[in-house]
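Here it is, the structure in full.
Shown here: the complex without one of its protein chains, the others still in place.
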């Protein structure tokens, strides 16, 4: 445990969950026995509970988004490891509403299997369950990768909009459809100049030579499939924005919500400088930047990089995005 | 410009301000000519405007706290450099209310001089102006340091509480007194395991050997006056908490507001684990943790460390802390 | 012979004995094709399941229900066992329990067939693998197929022997397959010739209805001998 601040590296996640519950008492409850974080004040109108989860190390995702207007519960696994199906099953049972529970699942093999097993178990108990699979990361969009694109930044935007939609009283199938539709219109791409610190030994998980960037990193500290020379920010953001727009093919005059997301240790100065370049490029490309969200939302421990996410939206979805939310990490 | 994401290192701050204004349009306005960020929707009840500023590189401080319930304006300098007195003067003129303007100033020579010069100029224009000097950092509390303790994390708590107090219609002298009183009851201490990345060359500003910590770092990337062996988190937080409590000497049953502040690149997992230790220690010491704020509030670019701030409070101050706030980085 | 709770409990306990007896061989298979923890995962699951059966005090009420031991085992595998395979076994036990419930208080051959079929479907839904991907599906699918073909009047113990034969056939096929799912998929051709450990686990389950398996080598090798025949 060289550079992490922890009692011991094994206790970091559970200690953090204790501290999270302390800092946000009144808002969330940490169920230690069953391993989930649950909203204390949900939205009474909801017919469907929203639940997500995944490896830890991506904070504020997912625990930071538990609360009114977003998730009813989140199941954190160990660092970068899927939660156990039992956590998901128990949390789902605990929060399910009249019309069941919707699982928001990032596309990673472990998460898929564990959420799917929990769904089987819920079905056995007669609890309706559906899944939204988030697969926005363009770097993993390749014929060679049978498992499909990874799920990254889109998760936050989908959780927010589905949360607001659930609060209007939509049913399970309608929410699952909306989630699938949003996901199909949402893509992300990430770049990093330094790896995260490995919790075990305090060393960088991998080395990036000075003046190089990894282009297309994921959120588990994996290398990207491409190294590029560290280029000035305007060139880099243009490369990323065009990658996104090529994939999304926005119709003329389309509106987008943008997420400029820090992966762990880039500064807000950089994030806002990125936002500036993104805003100028979208302008030049005739795309309307309806809303932008800037900050650390989906991290990869302390990786030094950022991701850009664009979501093509219609008016009603912007209204859902703007709807009130009261969670530890997002409140308005 | 090795590892910062910027067009060029000189444009980072101004580009970030552009992006900030874009991301938070409707909330703030960036006055490029005069170099300040100003709230678009203030609190109509205020008789006194609140203004702060200082070097950039501490984001979200101060620009992130401009808005209803906190600052009327903030003046960012270059990275780690005081704003020019003209920025402060112009911003103060632009936002001053009937009863003038209160400057919230972190105790650094450059900031002191520039705010004081602006105050002289305001006096010449007949604009009432007072100052709250923030000097909470215990690491710089020494007979040898004539300039006094540095201003760090307390700034955020003081800005929040004074913002709410200003919204109740307090006058300039009352606010200045409250600010001085709060500051006298607020102390901070920080530790880091890695320096920030120097914007100029992309290298760590200084080296900390593996398994060592700098104990007592400031927020300008300066070394601390002490290196200690990297100890487990419970021991470290105990060392820090006791340092704070020894200085604050809270009466039995006292209430505190705690700020667990990331200096740039520590993870939320670590911040919450720190919160857990702090909570347990305060419990054991008979101090009531009334509120806690956990996250990146006052950073030192991407320094890998954290600060703890404790503020002794009375009931009415907790209510002011809880009052609504609507800024880029703090909203409830 | 009555195919009640005593039968299913005996079946699970023998499965436990089989796994413990062959654990080193299971470990070796997963070392060649994966990360080497399959024997430990499955062994730990069965130790916990047997302990849960020992502890179970529901014997009084609905004592005859063949479902109960299957249910207990399902919960243990779903709740406590790690690795990809653990919860997949749990799903299979869960579906077997449901089908046993439908035909309570005794197990029937059509019930076994339906439960195995439902278990296969659940594993396919969850793991998203297809037959031929070199997973435990390649043993479970032929076992289900064999059970489906069993005449309704065949006793469950005989039906399970048929299922085990089908499963072993599937296991031996996996040695010739290229893994496309799970960890083994990253290793590509390097593991051809090696049977899939998860599939072996499935075959062990069905084979244990009849007795305890103590050695894998002959069961894995059989096919090679068959092939050597002219």
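We just call them A, B and C in the order they show up, numbering each chain from 1.
Quick note on the criterion: a contact is a pair of C-beta atoms (placed from the backbone, for glycine too) under 8 Å apart; a residue touches a chain by one contact, two chains touch by 3 or more.
Note that the structure is a prediction, hence the values are computed from the model and not measured.
**Q** Tell me the shown chains the invisible chain touches, ordered by label.
**A** Taking every chain of the complex into account, the missing one touches B.
**Q** Out of B:116, B:173 or B:247, which is the one that touches the chain we can't see?
**A** Looking across B:116, B:173 or B:247, the contact with the absent chain belongs to B:116.
**Q** Among B:14, B:85 or B:140, which one touches the chain that has been omitted from the display?
**A** Reading the full complex, the residue touching the unseen chain is B:85.
**Q** Residue-wise, where is chain B in contact with the chain that is not depicted?
**A** 84-86, 89, 109, 112-114, 116-117, 119-121, 124, 146
Basically, only the chains that are shown with their structure count from here on.
**Q** For this assembly, give the contact graph shape among line, ring, star, complete and other.
**A** Basically the chains just string along in a line.
**Q** Hey, which chain ends up farthest from chain A, C-alpha centres compared?
**A** C
**Q** Would you mind pulling out the distance in Å between where the CA atoms of chain A average out and where those of chain C do?
**A** Roughly 37 Å separates the two chain centres.
**Q** Measure off the straight-line distance from the CA centroid of chain A to the CA centroid of chain B, and report it in whole Å.
**A** One centre to the other, that is 29 Å.
**Q** Could you put a whole-Å number on the gap between the CA centroids of chain B and chain C?
**A** One centre to the other, that is 61 Å.
**Q** Enumerate the residues of chain C that touch no fewer than two other chains.
**A** Residues: none.
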